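For reference, the structure is listed below as structure tokens.
Just one protein chain is left out here, and the rest sit where they should.
After this line comes chain A, so read on.
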Amino acid sequence: MARTPGDLTPIPAQTVGPFFGFALPYEGGPDLVDRSHRQAVRLHGTVYDGDGIPVPDALIEIWQPDGEGRIPAEPGSLHRDGHTFTGWGRAAVDAVGHYSFTTVEPGATSAGAAPFVLVTVFARGLMDRLFTRTYLPEHTDALAADPLLASVPENRRHTLIAARDDDGGLRFDIRFQGQDETVFLSYPNTPQVTGPVD
């Protein structure tokens, strides 16, 4: 028996499973800009399970404003023309749980706001996607004033802030569980059920 007529309850999610690899990742997916772009930066990290072991079958998507804080509305994320910044990327992790995007650092969408990249996590074993954000580490004043960060317990805030690599890249590791469990987000109109939690 399917949905009853007039029922507007959202559908439940299901895991992306282990076998998305031939379907969802595509050439150019992780490259929001070309590596030769003057503002190109690498955003990368590793996805870990509750035992601290890298997850080899996760898929990460990002969505962000451009370097000036403008929200893109242009299509072309699947067939990139090499010039248009569409703000969206998709990368599967490799055999050791590592993902990598080539993008630009997001600008602030309003004056004084802390810039961040939105991150969506999918994996085998994960029944529904998880949302999180990664903030740029250097904007100290803006980070201190950010309403979301301020609402997160202080001892967990660091899980939302990328680390700066020596080569200028941004490292954002994702942990499903453990002491440094990433803060995952829920939104007002977006039902999600965790099951029993702490």
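We take it that contacts are C-beta pairs under 8 Å (C-beta built on N, C-alpha and C of every residue); 3 or more make two chains touch, one makes a residue touch a chain; residues count from 1.
We take it that contacts and distances are computed from a predicted model.
Engineer: From the names "Transketolase family protein", "ABC transporter substrate-binding protein", "Protocatechuate 3,4-dioxygenase beta subunit" or "Sn-glycerol-3-phosphate transport system permease protein UgpE", which one matches the UniProt record for the unseen chain?
Structural biologist: UniProt lists the chain that is not shown as "Protocatechuate 3,4-dioxygenase beta subunit".
Engineer: Out of A:G21, A:G82, A:G112 or A:G168, point to the residue that touches the absent chain in the complete complex.
Structural biologist: Residue touching the chain left out of view: A:G21.
Engineer: Pick out the residues on chain A that sit against the missing chain.
Structural biologist: 1-3, 7-24, 49-51, 53, 55, 57, 61, 63-65, 71-79, 81, 86-88, 109-110, 113, 118, 120, 122-131, 133, 147-148, 151-152, 176-177, 181-198
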